[in-house]
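A protein chain is absent from this complex, but the other protein chains hold their places.
Read from first to last, the chains carry the letters A, B and C; within each, the first residue is number 1.
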Amino acid sequence: MSSASRNGSTKKTYSFLGPIGTFTELALAQVAEAKGAIAHPVSHVQDAIDDVIAGRAFRAIIPVENSVEGGVTATSDALAANPNIRIYGEYLVPVKFDLVARPGVALTDVRVVATHPVAYAQTRAWLSANIKKHTYLQSTSTAAAAADLLDTDGDHSIADAAVAASTITKHYKLKVLAKNIGDNKNAQTRFLQIGLAKGAAPKATGKDKTSVIVELPNDRPGALLEMLEQFAARGVNLSRIESRPIGDQLGRYRFNIDIEGHVEDAAVAEALKGLHRFSPKVIFLGSYPRADKKKSVHQGNNTNAAFAAAEKWIAKL
Amino acid sequence: MSSASRNGSTKKTYSFLGPIGTFTELALAQVAEAKGAIAHPVSHVQDAIDDVIAGRAFRAIIPVENSVEGGVTATSDALAANPNIRIYGEYLVPVKFDLVARPGVALTDVRVVATHPVAYAQTRAWLSANIKKHTYLQSTSTAAAAADLLDTDGDHSIADAAVAASTITKHYKLKVLAKNIGDNKNAQTRFLQIGLAKGAAPKATGKDKTSVIVELPNDRPGALLEMLEQFAARGVNLSRIESRPIGDQLGRYRFNIDIEGHVEDAAVAEALKGLHRFSPKVIFLGSYPRADKKKSVHQGNNTNAAFAAAEKWIAKL
Amino acid sequence: MSSASRNGSTKKTYSFLGPIGTFTELALAQVAEAKGAIAHPVSHVQDAIDDVIAGRAFRAIIPVENSVEGGVTATSDALAANPNIRIYGEYLVPVKFDLVARPGVALTDVRVVATHPVAYAQTRAWLSANIKKHTYLQSTSTAAAAADLLDTDGDHSIADAAVAASTITKHYKLKVLAKNIGDNKNAQTRFLQIGLAKGAAPKATGKDKTSVIVELPNDRPGALLEMLEQFAARGVNLSRIESRPIGDQLGRYRFNIDIEGHVEDAAVAEALKGLHRFSPKVIFLGSYPRADKKKSVHQGNNTNAAFAAAEKWIAKL
Partner (left out) sequence: MSSASRNGSTKKTYSFLGPIGTFTELALAQVAEAKGAIAHPVSHVQDAIDDVIAGRAFRAIIPVENSVEGGVTATSDALAANPNIRIYGEYLVPVKFDLVARPGVALTDVRVVATHPVAYAQTRAWLSANIKKHTYLQSTSTAAAAADLLDTDGDHSIADAAVAASTITKHYKLKVLAKNIGDNKNAQTRFLQIGLAKGAAPKATGKDKTSVIVELPNDRPGALLEMLEQFAARGVNLSRIESRPIGDQLGRYRFNIDIEGHVEDAAVAEALKGLHRFSPKVIFLGSYPRADKKKSVHQGNNTNAAFAAAEKWIAKL
């Protein structure tokens, strides 16, 4: 039992990229099965994965993509490097930043603002407009920036305020000076639930996504186009494609790909088999329910029923 | 018994596009299984097919394509219209024309040359160079042109010589005035052996061809390209594509297609299933050994072994 | 002057595939510029083309495609073989067949029906249903079948009736026994107006078609797909593609292609230039107004304006 090894109880452990009070915790809160489980914050994506591999955690929640920052390369690469890991779910968390301070501090008092660089980049427009002469103090996370405000240890933060996730006040006695100050009100981060590749995989729901990693054969031009035609020939839509270096030399890439549909969809299964023949290396990362709950549709006449009819036709010949 | 119904014997009957002495007979001579069978000449491609459908013939040999004239549309369309017909073999016959005459006639005596228009078109260069002031008399077949030379019935042909298949002298006591007078020394005609779609189909030999007829969906541009991608995505090569009108209105076409490989090849089977989903109508005409005895290769990593490995991989997931 | 050489007048001559009373004459009647010109019937497509090349005719009207029979291969191949010929227009003629007879003959009297084999094939259903025990007599053209009915020369046709174009009664004193007896009421034949490749080409109207002949490079599989991508990459739609043998050996094809749009359309011009690079041989046959008068649209953002904007953008760089 992953949980027993940690705390002697029978509760399951979910590791997540911490510290508490960051957006990953909000993603974890969306995992219905994790209600009542142990939430274990870690400092790095790889630590979360290591917890899963070593059995210290049942599952891990890690960010994979942000609508402003793009892919989380640590996650993309860790998925490529750890063959026994599968994706069990995805979660979307709106990125809402608040400006928080110690009780008694007013907006007009603020001179120094602490936060994580990514958060600063996404709130700079508001800060520049509303606290014109502020100084920026870099923190290792938005939660740390907030926590440091309350550090009573003599040498507490010199910051007057912090930019943090809007849930930060659940954890710290801080006052919100301004709500939702992000430049992009639609900003979102997408998280994955990962676990060991054993036991029951998520069933097809008709609203699924499948993730794979594909290396391109490097002996011919047009290989990326050929790879995409493996999907197109079966009407399978891509929702995301991210190139990452294979690492052995400049100019060789693999692609982390999310597609619409479940590996139990005949169209997806055939496309994956096509990739398997085409590519020197394909890693299957799992099929799981879409966070946006939209129906996954295969272009053209590529439903399971159409596949079954074609199968029947060829069998008769 | 197809043969019994014709002649009371137990011999099988092979209908062929006649008359005797034409190139189709040479194709029939290549059919090993037809040795000792009854060879039944007919006047039209459809008659040969009707013989097969009605059980009057076991098989029929019909031309499908000539390297100079192109597709035999009567055959292409008959294959589309008769769903119970399958192709069991293909045969290549070099098109060699000789100039023949009654014994005693010399080349310098020739003024009028009879032959079929297609044969005339293919020997016109030689005739123009060697019998400068000849007159051309049109016949219904090269064999008929030759036979008429010997018609002693008072009103025999006014022709002095005939252009006919070089085998004509096996059937008629004619003298060869000039051998192999065709403009294109590599001219060939391709013939098909057709029969009812029942019983054992030709086994995969690794040197096979598969023929299908595919209608394009007519609701979108680029449909032909999409169809070809069904083959390309599985590395399947086309050896021939011929467009024919569907017939209901101008601008709607179906395609008679020959591909390399056998329906038992996983690449071919998957491509055909893809076509079945893509197209409003696909007709499978059969898989059969290639006349040129070349190996049928699927581009990329699309051997049966590669398909089996991909199947195994996906099954494990 | 093409006309002067023929008759000393200043009238222009239009050769057409005759004889008079066939469908080609109806196509010629659609040519506005040919009003008052000399209409010269010929027996073969090549004769019509020869008239143009030799200057005996200004233009020629020849069939290129029938909705039931498919391409007229004599025309397709003649266009490939005569490099100085261009297409100046296309015309659609509904194929309507009537059953005609000498005055005094009633439908119930008819036992023998004469016509051209193509016409017979297209009226067989009606004839079988309405003249159950008729005998079919083959003629060289529908007009000849009709004309022979009136041949008073002692040995006139043994036919009681003829199937001919519904305009036949303009030329011969024949009685219509039944109108529009074709199996397919939408049958059409498409005709081309061809002339020498000199002087003014038809201007772009926005409702144009362009015809080309393209040989495939024979050194690689997938060449047909690559060729089609030259059109697709510029959003150019194909309205027809017909494969014809190059003639030197079996398995080598060229394609007669009709595309939507005019060579003055930037999308079409760029696609043709792409073909010129891709193909060992491209023949441009001309741009001309569409017979169906529909607008020619290029898929995607491929209007002349979009091309001009892209050109301007790249020039600025």
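In this text, a contact is a pair of C-beta atoms (placed from the backbone, for glycine too) under 8 Å apart; a residue touches a chain by one contact, two chains touch by 3 or more.
Predicted model, so just to flag it, every value in this text is computed and none were measured.
All shown chains touched by the missing chain in the whole complex, by label: A, C. Summary of contacts with the chain left out: across A:E69, A:E264 or A:E311, the touching residue is A:E69.
Residue C:E229 is the one among C:E229, C:E242 or C:D258 that touches the chain missing from this view. Against the chain not shown here, chain C presents residues 201, 229-230, 232-234, 263, 269-270, 272-274, 276-278, 282, 284, 300-302, 306-307, 309-311, 313-314, 317. In the full complex, chain A touches the hidden chain at residues 65-71, 73, 92, 184, 186, 188, 190, 221-222, 224-225, 228-229, 232, 237-245, 247-251, 253, 299.
Rule of thumb we're sticking to: only the chains that are shown with their structure count from here on.
The chains that touch chain B as well as chain C do not exist here; no chain meets both. The chain with its Cα centroid farthest from the Cα centroid of chain C is A.
Measuring from the averaged C-alpha position of chain B to that of chain C gives a distance of 27 Å. The residues of chain B that reach two or more other chains are 229, 232, listed in rising order.
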